[in-house]
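Removed from the display is one protein chain of the complex; every other protein chain stays in position.
Then we have chain A:
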């Protein structure tokens, strides 16, 4: 039993054990650290001009699609499934029988398509959605997208005297713009954000949906007596709070306040309307109207607690009906309302609501058959395709209308009613698509989340958020946008 050590091998060069040990250690270190990043090594894309030649422009083919060119369509296979797109592809194939259409659906948009963007060979139409969404600002900034203006100015599929542009819901065209007139994105689904509740639960309290904050507090007090919390929200993802908070700010202080926030103007968050709304929400926490433990719940857990009747209200979007379908009881009578305001001195009337597009469709700049991609979108924006979508996946589309003659679920029906009530007063804050990091982890998690958990006062939260906004405004690695 002798004892020895590595040093003693000095004269013989590298010891066998040491060699193995060192290389193993090196290998262990290197693999996890960086190799995954360079998996997306870029190769210079070349612009080989193999784009499809334009076809003949006719009344039936206003975008002059080459009827023999192939068309490739990649869909995000998420909550809306892929059936609606397959149906639309069938119409395209019928209209252009000589074209070969390649349709695929995936959840991994980024992993599938990022290399193809880097190689300069993207498909012709993409539903750039889901957890693996590619950053729109970067795609636009790097000139990777096709301007969709020709599509918007083309006659609509149903009525040749009406442009596609005029058949869309409010805000859709604007949302597709980043800076200037060009429209880069067409949002196909239409989401209604607001305060979601069970009409049955409200009825059991003998209450109407409250229009002023005093009424809101009264309803919460009544609910508390019955052992029910007033509010809950996705505590782990507090960027759900803005779904009702932002339109409330818009209602109290007018659209300009929201625009100033989106434009990252100095002191935008210090506006009295913002302060008043923050204080109103903080009061919910102070008075114990927020379901206990909410800051530790994720979206599903909070929606489940709410569906079980532990809390009355939840800020959410219209997808909640589908997402929580298996926990919402049959007699729940799901409803959505525009957010409660402060009082009658608010700038905009009760009913002011946040509604905006979802499922962003893009046509890449380097697409071989961009006209084909746009034609496919034109087909999807017809009344028949829109109805097909609404009927199948319980969501509205960008097509204004398309709800007559199909049976609507309670939540959808209430969403349509809320949009009718809002009329022109639809606000569309852009924070969440312009500045993702600022909106989600800075304003959402570190600002609003901390305030609603009682760890920041409204004044502290505003100061912190204004600081984050100023930082983002100064950061030149981020592209900045302004409301037109």
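The rule is short, and it goes like this: a contact is a pair of C-beta atoms (placed from the backbone, for glycine too) under 8 Å apart; a residue touches a chain by one contact, two chains touch by 3 or more; residues count from 1.
Here is the rule we go by: contacts and distances are computed from a predicted model.
When the listed names "Acetolactate synthase small subunit", "Tetratricopeptide repeat protein", "Sugar ABC transporter permease" or "Biotin-dependent carboxyltransferase family protein" are checked against UniProt, the chain not shown comes out as "Sugar ABC transporter permease".
Contact with the omitted chain, checked across A:120, A:391 or A:410, is made by A:120. Here one chain is not drawn; of A:74, A:139 or A:396, the residue touching it is A:139.
The missing chain, though absent from the display, is touched by one residue of A:61, A:95, A:110 or A:212; that residue is A:110. From the options A:89, A:126 or A:291, the residue with contact to the chain not on display is A:291. Against the chain not displayed here, chain A makes contact via residues 1-6, 13, 19, 21, 25, 27-35, 37-45, 110, 114, 117-120, 132, 134-135, 137-139, 141-144, 235-238, 291-298, 301, 305, 310, 436-437, 440-441, 444-446, 449-450, 453, 455, 477-478.
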